[in-house]
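Take a look at the structure set out below.
One protein chain omitted, others in place.
Up next is subunit A:
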Amino acid sequence: MSSTQKVSTYCYQCVNGPDMLTVEVKDGVATTVTPNFDARGLHPADGKVCVKPYGLVQKIYNPNRLLKPLKRTNPKKGRDQDPGWVEIEWEEALDTIAGRLNAIRAESLVDEQGYPRVAFTTGGAATPYFYMGTFASFLAAWGPVDQSLGAGGTVKCYHTEHVYGELWHRAFTVCPDTPRCEYIVSFGNNIDASGGVTSVRRHADARARGIKRVQIEPHLSITGASASEWIPIRPKTDPAFLYAMLHVLLHERPLTDLDVHFLKVRTGSPYLIGPNGFFVRDPASKKPLIWDARKQRAVPFDTADADPALLGSFNVDGLEQGADGKTWEHQGITVTTAFEHTRTLVKPHTPEWATAICDVPVATIRRIANEFVDHARIGETIEFEGRTLPFRPVAVMLGKGVNNGWGAFECVWARTVLMTLVGGLEVPGGLLGSTVHITGMDFDRMASVVPHPDGFLDYPFNPTDKEQWAAQPQVRHGHTTLIPIIGGGLTSQLMGSTVLTWMRLQGRAADSWGKPKPPDLWFVYRCNPNISFSETDKMGETMATFPYTVAFSYTQDETNHFADLVLPEAIDLESTQLIRLGGTHYFEQFWDSQGWVLRQPVVKPQGDARDFTWISTELAKRTGLLEAYNTMINMGAAGLPLKTDKYDFSLDVTRAHSVEETWDAVCRAASADVTDGQADDGLAYFKEKGFRVKPFPKINWYLYPRMEDLNLRFELPYQERILRIGQELSARLHEQGVTWWDKQLHEYEALPNWKDLNKLWSDAYEKAYGIRAADYPFWLLTARSMQYAWGGNVSLQMIREVAANVAGHDGIMINSKVAESMGIEQGDRIEVTSPVGVTSGRALLRQGVRPDTIVMVGQFGHWKTPYAKDLDMPSLNNLVPMNMDLVDGTGSAVDAVLVKIKKLGSKK
């Protein structure tokens, strides 16, 4: 008798999840994925899922899948070496790992250089944490773990937005208030390919009601396709366009056209700046001073009834506090406001100045700046959950390629200042932050709002003063030593300069710190840094030097080719985990509800694939860490605490618990969490119902009400703290003889000066590689593949089949006319060469790409992964240099590269 059932689970293959889905199972075999229609009206996209989870069924049954633990028998590692894999039992695999871990523990958890002996690398912007069960509890029980060996983060992410966004408005990621927004200026923000189901749905709805989106980008992207207008800007010139917009607002429009009230009371615009660049402060209270236009004198910023001046020069007395406690007392000096300083900064940056840089007509730049102001509806309000809030339906968005590396600080700063000029930051209709990582827990952005004495949001900068500065790096990229804005929290390691780690391991950076030893044991999970990072050939050579690598793997791939042990995990549709749902999270994940959703085995794991919670518990048992591991789970490392003053489902810490026991306790705690302690339903409930939620107040989508309640200001436009921290950091590093970070220190500016990025790149290449930059006339860029990004699905036939319908998945996009002038026809093989690498692929002639730009979609270039290695898809990654001159002050770089091209052969 045939039986068919539907099983509820979640997809979190990208940060825009989790999305709920159901899988139909026929006679024990998973057959089809469908949306979870029980989530209609609850999930912002009505329970739908994107194309990626449809690949999960094939993912289970892919014959290339690894289903037994494998151990390496060839001690020699190299791309040309056969690892000599031999199948072993889990018992042997676990004993081997435990043996190594116990030996490390017996010696010391950190090596003689002070770096953790155990390292862990994962990808997908930490989404793997929602597939690895309780492994985070095991790592927490273990102690110091180096997570600085990145898989592409800080190069492939919105890095500068992450850190500065979080400083300014608790915005690790940002988005427009799309349900209400009416005008978006998007600098390459590819939301329709990268924003997940909710974003796609919200933007489609917005288009249906007439939103206008101007897409400014070198290549007409998926998102550009649905924009109202495409403006093909020259690569890496976005700061010039943004500064010209600032110029129009600050020099061509009267002040009364801007949101003067917002600038006066919700920003640092009226703060007075002293001759040394620091705020002029009240000598007694040390509070920054503003000029009260009503009383015609300087008063502390929080003086009631003051009318803060934005424009003008003023004669004041006051105190400046500089770096390392240095102070200056001033009597009768003439100063002006942060707002005036900003006007001065952008004065030369007219649209006429920007036009030649950006290759965009003057009139277009000016028109967009003016349209932005005109659509902002300054002065209008909206009633929102019983509160009157400003209504500013405009937003400026930035894409990934402008959001990291040099120039990103200028872009993120200019964008956020533009939003303050129209009062559109964190208000209905405007630009919103969505989650936090550095300042607090990702699910509770509001709780991270802590006031700073200067009237801004407080921020956990890593200390730069003499007493507290972390002179000794704790992990291989030294984020607490080098990058104060990264903080020192749970996820900060992931945001340090991962380029620096790999370059140090290769002995070509941070000379005065010496070359670090590789970790004694490296865990790699759900990532393939030897494909997804830069200079991948060199990356592989570095991996080959690692003494012992344990890769949790789906198939053989380019990273586990260098591993010593390869372990098959139970994948998405085979294993158990409960995770948070809803609230506010990455990008456009704003929900009216919040709660918990279960991933459960839809079918039994294939072969010897094992649930990660089982793997973690076994490792804890064998390393004598069971009690600490269980304690971590009880404390909340598996999602939420198992014991509070309202409930207690904590696990007995003295014994091992099965996967089901563990998640039953977590499910019970989750039930209590959403019912204020009333319910205690466990795993069985979630297996049947799938998810459980409670309402989430929509007013918490916006930070403005909380800022208003606490009378706080957004720390814009003037970065006094950044200036001070930069000077202190410079002093600390120089005291240690560290000069190799000097270029990065230049970024610590109170107001970011515009830089010629095309020149910066050319100069860096000419210096490092002895080439003539003019010989590399094209920018090679990449673009998001929604079908592949973060899915770990490059070996799935069905994904390949459907992705091939989208341009760019079978070749290198090049402007048709340029190709014609070079004798290149559709389908011809072309060679693309950068100063550090070369690749080739089929030419895909397109009109929607600038003549000076070529595009390689996604991340391919596989040479080992079954199926993927036969796709003949080039990757830009091996062509992108790791180069310290291209790492910015926040530790990030960008995956764009100057290249030359030539025709290799014709289609036949």
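What we mean here is this: contacts are C-beta pairs under 8 Å (C-beta built on N, C-alpha and C of every residue); 3 or more make two chains touch, one makes a residue touch a chain; residues count from 1.
Keep in mind that, in the parts below, contacts and distances are computed from a predicted model.
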{"item": "Name under which UniProt lists the unshown chain, selected from \"Surface protein with fasciclin (FAS1) repeats\", \"ABC transporter ATP-binding protein\", \"4Fe-4S dicluster domain-containing protein\" or \"Heme lyase CcmF/NrfE family subunit\"", "value": "\"4Fe-4S dicluster domain-containing protein\""}
{"item": "Of A:226, A:303 or A:675, the residue in touch with the unshown chain", "value": "A:226"}
{"item": "Hidden partner chain, touching residue among A:7, A:50, A:667 or A:693", "value": "A:50"}
{"item": "Residue among A:29, A:356 or A:774 that touches the chain left out of view", "value": "A:29"}
{"item": "Interface with the unshown chain - residue positions in subunit A", "value": "26-27, 29-35, 37, 45, 48-51, 54-55, 57-58, 60-64, 192-193, 197, 200-201, 204-205, 207-208, 220, 222-226, 228-230, 232, 786-787, 797-798, 801-803, 805-807, 815-817, 846-851, 867"}
